[in-house]
Structure formats: structure tokens, C-alpha cells
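Let's look at subunit A:
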Amino acid sequence: MPATDLLLVSGISKHFGGLSALTDVSFSIGRGEIYALIGPNGAGKTTLFNVITGIYSPDSGSFCLNGQNMAGRKASAMAKAGIARTFQNIRLFSNMTALENVMVGRHSRTRAGVFGAIFRNASSIREEQQIAARARDLLSYVGISRHEHMLARNLSYGDQRRLEIARALATDPMLLALDEPAAGMNHSDTDSLRILLERIRMDGVTILLIEHDVKLVMGICDRLCVLNFGHKIAEGTPEEVRSNPAVIEAYLGNS
Partner candidate 1 sequence: MRNTIKAFILAIAAMLAACAKHSTDSELLIRIGSAAPLTGPQSHLGKDNDNGVRMAADDLNVKGIVIGEKKAKVVILSEDDQADPRTATIVAQKFVDEEVAGVIGHFNSGTSIPASRIYSDAGIPQISPSATATSYTHQGFKTTFRVVTNDNQQGHALAVFATRVAKRIAIIDDSTAYGRGIADRFEQDVKSMGANVVAHEYTNDHATDFTAILTSIKGKQPDLLFYGGMDAQAGPMMRQLRNLGLNVLFLGADGSKSPEFIRLAGGAAEGAYASAPGIPLESMPGGRDFEKRFTAKYGKIQLYSPYSYDATMAMVAAMEKAGSIDPSVYLPYLAKSDYSGVTGKISFDRNGDILKGAVTIFQVKDGNWKAVSTL
Partner candidate 2 sequence: MNRGIRLFLVAAGLIALPFLTDFAFGRTWVRIIDFALLYSMLALGLNIVVGFAGLLDLGYVAFFAVGAYLYALLASPHFGLHLPFWLLLPLGALVAGLFGILLGAPTLRLRGDYLAIVTLGFGEIIRIFLNNLNAPYDITGGPQGVNLIDPITIGGFSLNHPLSSSFPAVYNYYFLFLAVTILVAFVSSRLQNSRIGRAWVAIREDEIAAEAMGINTRNVKLLAFAMGASFGGLSGTLFAGFEGFVSPESFTLMESIMILCMVVLGGMGHIRGVIFGAILLSILPEALRYVGSLQQAIFGHVYADPSSIRMLLFGISLILVMLFRPAGLWPSPVRRRELAAHDETARHENSSIYDAGH
């Protein structure tokens, strides 16, 4: 049965000690969508994100990628299955160059082992060349190929964000999960980010987005889901959500 939804999340709950961070959250993301998760601070967005990307395993519930249940798998398995992510507080390999960072992203799509590394047989040389070529492509795709040999930690903040996206794209994801990609960006950066995201979507990658910048979210996403205190309180197109009384209350009550 060909699943129409790329990601189907159903009934996810997660507790930390006595605190329940997520309660019975369900939603689905269709292929080629840009889908956003929003909610006030502490609503459980990042927790949900971490469950989907395999950092946490859910206490109950399941989620399927392409019809295959993934709940509780390790993060590396998620990446392999096609979910790639970025981090809210950038987590690059800071003492590696930009190029090397992206090359690491190819790890799960390549296979050379110890033998290939030592003896450099024809297939491993070819693979290594392909990794580098792909990584360079991605760097230019996000627009930072001039910094290819710079250490990640010496890049500017905006470039670090772009590098993180390039690294995530290197894993050939079906679903690209971005945790507040616009955080700390100025207006023009945000604009170019929007253009980049549109292009990524056009190239066939589904995007899941957590974002604080409501303007950006509303402008770019096809549908979104609103969380508050670990519960889903609304879901729909930006227009539907904007007029939802529960959402208005959550945001107003919070601010």
C-alpha cells in the first residue's frame, strides 16, 4: 500500500521523571510539504523533534516514515532511513573544515571500510571522490563553497547555519528536520533562508520546521501543528491555525 503521507505520527507520549513533555501527539506530513511545529516555550516542540530524530525514544505511540514504523530506533538509523536534522544550538564538528563536515554527512550513504581506507582500491577511491564532489556541490548549493577549507568554528553564524543544512542534506534525506533555523538571523538572512527552503522543497525533500519566527513560518509552510504543554492544540493551514481560538489563547496567555 503506497502511503500518501511521508511521516505519520500517532499517539506519541514522552515523560521525564514525573514531568510529561508530550501527551498523545499525532499528526502527519505529506510528501513535498513544508510542515511546521510551533508553540510557546516549553511546549514540547524540541522533545517531539528529538523523538522523531531518534535522540529520545518515546514512552508510547509510534511514527512511520514511508509506512515503516521507526519509533525507538537510534538516531543513526533514522538518518539512514531518511530523516536528517539540524540543531537549535548549532552542533557542527567545530574542528573540522566545512567540507569535511559535509563529507561526514555522506557516511550513511557510503560503505568503504577499514580495508578500503588502507588499501585504497579502485572502488574506495571512486567513492571518496564522489563524497568530495557531492559535498562541494552541497556547499555551493547553500552558498558557502568559498569557505570550504575553513574550520567550522571560524565560520560566521549565518554560514554555520547554512553549513548545518548542507551537512544534513548530505545524508540524502526524505525528510529534513530543521530546529529553529532562523534563530539569531537578521532580516536578509531570513529571507535568503526562505528561498533556500523553497528550493530544497522543490528538489523533492519534505521539510519539518520548528520556528519561533511566526512570520517566517506562516509565510513558508503549507501546514502546521501547534503544541502547548505537550498537547496538540491545533493543526492545519496557516489560515486555519491563525483563527483557531485555542492557539490565540495559548499565545496570548503566554505573552
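Selection rule: all candidates are chains of the complex that A comes from, given by their letters.
Things to note:
The rule is short, and it goes like this: contacts are C-beta pairs under 8 Å (C-beta built on N, C-alpha and C of every residue); 3 or more make two chains touch, one makes a residue touch a chain; residues count from 1.
Quantities reported herein were computed from a predicted structural model and do not represent experimental measurements.
All listed chains 1 or 2 share the complex with subunit A, though the touching one is 2. Note for the complex: subunit A touches candidate 2 at residues 53-55, 74-76, 78-80, 84-85, 87, 91-97, 100, 103-110, 112-114, 116-118, 120, 124, 127-128, 131, 140-151, 154, 162, 167-168, 170-171, 188, 191-196, 199.
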